[in-house]
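Just one protein chain is left out here, and the rest sit where they should.
For clarity, chains are labelled A and B in written order, and residue numbers in each chain start from 1.
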Amino acid sequence: MSTFYLPDLGEGLAEAQILQWHVKPGDQAQADQPMVSVETAKAVVEVPVPFSGTVVALRARVGDVIATGAALIDFDSGSVVGRIPAAPAEPGGAMVGGAMVGGATVGGATVGGAVAPRGARRGAVPAARALARHLHIELGEIAGSGPGGVVTIDDVLAQISPADRESRGHAVPLRAATLAAPPAAAREPLRGTRRAMAQSMSLAHAQVPTSTVFEDADIDSWRERGDYMLRLARALIAAWRTEPALNAWYDAAGDARIVLRHVDLAIAVDTADGLIVPVLRAVQDKTPEELRAALAAQKDAAHRRSLAPGELRGGTLMLSNFGSLGGRYAVPLVVPPAVAILGAGKVRQEAVAVGKTVSARRRMPLSLSFDHRCVTGGEACRFLAAVIADLEKPD
Amino acid sequence: MVEAIAMAHGWEMQHDESVVVLGQDVGVNGGVFRATQGLQARFGADRVQDTPLAEAAIAGMSVGMATHGLKPVAEIQFMGFLYPALDQIVNHMSRMRSRTRGRLTCPVVIRTPHGGGIHAPEHHSESTESLLCHVPGIRVVCPSSPARAYGLLLAAIRDPDPVMFLEPARLYRAVREEVSDDGRALRLDRCFVLREGSDVTLVTWGALTVEVLRASEELDSRGVSAEVIDLATLSPIDEATILASVAKTGRLVIVHEAARNAGLGAELAAIVAEHGLYDLLAPIRRVTGFDTVIPLSRLEPDYIPSVRRIVDTVLLTMAN
Partner (left out) sequence: MPTVAEFKIEYRQILDAQGDVAGEPPAFACDREEVLRMYRAMTLERSFDAKAVNLQRTGQLGTYASSLGHEATHIGVGAAMRPEDVLAPVYREIGTQLWRGVTMREILTYWGGDERGSDFAQPRHDFAWCVPIATQTLHAAGAAMAFKVRKEPRCAVAYIGDGGTSEGAFYEALNVAGARALPLVFVVVNNGWAISLPVALQTAARTLAQKAIAAGMPGVQVDGNDVFAVRESVAEALDRARAGAGPTLIETLTYRLSDHTTADDSSRYRPEGQVRAAWSVEPLVRLRAYLYRSGWWSQQQEQALLAQCAGEIDAAVAEYATGAGPSTDAMFDHLFEQLPAHLREQRATARKYGTNPGGL
C-alpha cells in the first residue's frame, strides 16, 4: 500500500483545507484525473491522482485543515512517486496557533540592551589567556596591568616566579634535610635573592633533565679585545636565527612548548647581594649600539638593585658569563620554563693544533646546557656551532 | 508573518494618508505572497498601485514620490529582481539627504522576500543583504517573527530615511503567533535577545533564527547554554548588545544563510575583534552559506546552514 502526502503546493505553503474529494475508497483511480480540491492561503488547487491505483482510504475529511507533508490518501499500488525533497526537513510541520515552529519559540524577545552583566571573568589579551592556560594559571587570581584591568602576558609571566609557583603547589617541596648545626654557627634564614636562588635551582634540578655540550670558540682573530658580553649577546642572537628551538618555553604539565619569536635575554649577574638575573627585552631587534647600551644599563641597575620585578622575569634565553670571575667549563642549570643557558668561561691562551703546528691562541670555553625534554642534541649542537661561528668572526 | 505585514500596512495607511504602496501585482492580486492582501479594496488604486513590470521604475518613482510628499512602501517581488533597482537605491535613494544637505529626503521602504528554502525557481532565493549593508544612507532590516515584522515594518515606514525591509520568504507562512494590531512600532537599530545564555553568543537573523533556536535547545541538552540574538537591523548594527553578550559568554558564533565571503558575519566578527577582544575565550566562528551560487531546490538543503552544522560549530568553539 502507498500513502500519498500533501505536497507543498507552492513556495512555502504550509497547509491546505480539504474542499471536495473526487475519488472514494474502492475507485480505480487513473493518474492525472482530478483527485481532491483543496484551498490554500493563496488559491483553490486541484490535486490530481499521482499514479494509477485503487483507492484504499481517504486520510482527511472535507473541512479538515492538514499540514504540508501530512497523509492525504492511501492507494493500493506499488507505484513509486519520485519526490522532490520536502522543504528543509527541520522547519517542517508548522503548528497553527501559538508562537511555535516545530518546538522552537520564535516570538517573545527582549530588546537589545537587556543582557545580564558580565560575570567576574577577567578580560585578557588572547595570547596571555592562552599562556595562562598552558601554565595552568587561573586568570581570576591575576591583577591585570593592561588598560581597564586587562591581563597581559607580563602579568601571566609574573606568576611563574618560583615563589608563586610554590604557593600553587607546582614547585617541588624543598626537602628539609635535618641538620644539626654546630652550636657556635649562626643560622641564617635565606632571604631575597638567596632564597629565590635556592628555590629556582631546586626547581631546575628537580624538573629539568639537563644535558650539556662543551666547545671552545677561537677568538684569536678578534680585532678588538673584549666586549665579551656584547659579542656573546650577538652570537646568541645569530645562533637563534639559525636554530630557534632553544629560544622557547616548555610547559611540562601541558605537554607543549612555546617557541618564541622574540629573544628576551636573561643575563646572570653576580652582585654583592647575590645572583641577579635581569632580562633584556627583544634583543633581536637592537642595533649593536643599543645592545651595548642596554647591557651596560642593566648591569649597572643590577648592581644598584634598581631593577623592577618585571625586568627580572620572563627570559627566553639565558647567558652566564662566569668567565669574568674564573672557571673554564660548567654545567649551568636550566631554569624553567626556559630551555637553554649558555655559560661562557674565562678566555685564555691555549696551545692549539693548527694544521700540523701548535700555536698559542686565545680561546673562550663555552658550555651550553639544555632541557632535553624540549631540545634535541642536534638542535643544541647546531645552536652552539652557530654561536661559535659568530664569536669567531674578527668583528 | 505575511498577515502581520499586511496588517501593518493597513494600520499605517489608515493613520497616514501619505503612505502609498506600489509594486508588481500588489493591488488586485494582493501580492504574490499576499503581503498586501485587501489593501487596494480598502484604500483605492491611487494608494495601492500595480506598476508595470520594471524594478528600476519602482525604485526610481519611489524616489520622486518620497521627495515630494508621499511615503512610498514599494515591493520588489523577489530579492533576485532587486538589481535593476540598485542604481536608484545606491545612486539616489541613499544619498538624497546628504547631497542636498537635508533639503530633500527619501522616506522610502522597499520590501522584498529574502532567502531560500521554498522550492522556488532560479533567482528566487537570494540573500545578498551584504550588498545593501555596504551602502551608507540606507537601513537594512530583516524581521524573524510575525510580531517583529509588524513592529519593525511600522518603524520602517515611519522612519524618515530609506529602509530596505527584507522578509524571510520561508517564514511567511511557517511561523504563526498572535499579533496585536495596535500600531506599536518596535525600535530600529536594536537587536532582540531571543534566548538568554551564558556559554556562547549566537547571532543570526531572518529565517535562520528558527534553526539557531533549535540548535540552542540541542546544545542545552549537552550542557551548553547559548544566548541567541536576532540582529534584526542589519545596518546599522546594534554593537552594544552584541558586545555585552560576548563579554558575558566569551564566545561568538555567527550564523547566516548568505554566502561567507564578505557576508555580514565578517563585519560582526571585526566589531567584536576590535572592541571585545579581551573577552574572547575562543576564536569567533561563522556558519554560513557556501561561496557558491545558491543551488536550485534539489541541493538547497545542503547549502542552508543546518541545525547540525550549527551545533557542531558551537561545540568546536566550546572545546577551544
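Note that contacts are C-beta pairs under 8 Å (C-beta built on N, C-alpha and C of every residue); 3 or more make two chains touch, one makes a residue touch a chain.
Computed from a predicted model, the values in this text were never measured in an experiment.
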Inset, instruction - Would you indicate which residue among B:Arg47, B:Lys71, B:His119 or B:Arg173 is in contact with the undisplayed chain? - result: B:His119
Inset, instruction - Pick out which of B:Gly80, B:Gly197 or B:Gly250 touches the chain that's been left out of the picture. - result: B:Gly80
Legend entry - Residue touching the undisplayed chain, where the options are A:Pro48, A:Gly192 or A:Pro288: A:Pro48
Inset, instruction - Spell out, residue by residue, where the missing chain touches subunit B. - result: 24-25, 27-30, 32, 50, 52-57, 80-81, 83-84, 119-124, 260, 290-293, 295-303, 306, 308-309
Legend entry - Where the unshown chain meets subunit A, residue by residue: 4-5, 7-11, 31-32, 42-48, 50, 80-85
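Assume only the chains that are shown with their structure count from here on.
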Inset, instruction - Mind checking the centre-to-centre distance between subunit A and subunit B? Centres are C-alpha means, answer in whole Å. - result: 38
Legend entry - subunit A-facing residues of subunit B, complex: 2, 33-34, 117-120, 124, 144-148, 169-170, 172-178, 186-187, 190-194, 196, 198, 209-211, 213-214, 217, 227, 229-230, 238, 240-241, 244-245, 247-248, 250, 277-281, 297-298, 300-301, 304, 306-307
Legend entry - Complex contacts: residues of subunit A adjacent to subunit B: 8, 11-14, 41-42, 84-85, 87-91, 94-99, 101-119, 121, 123-126, 129, 146, 148, 150
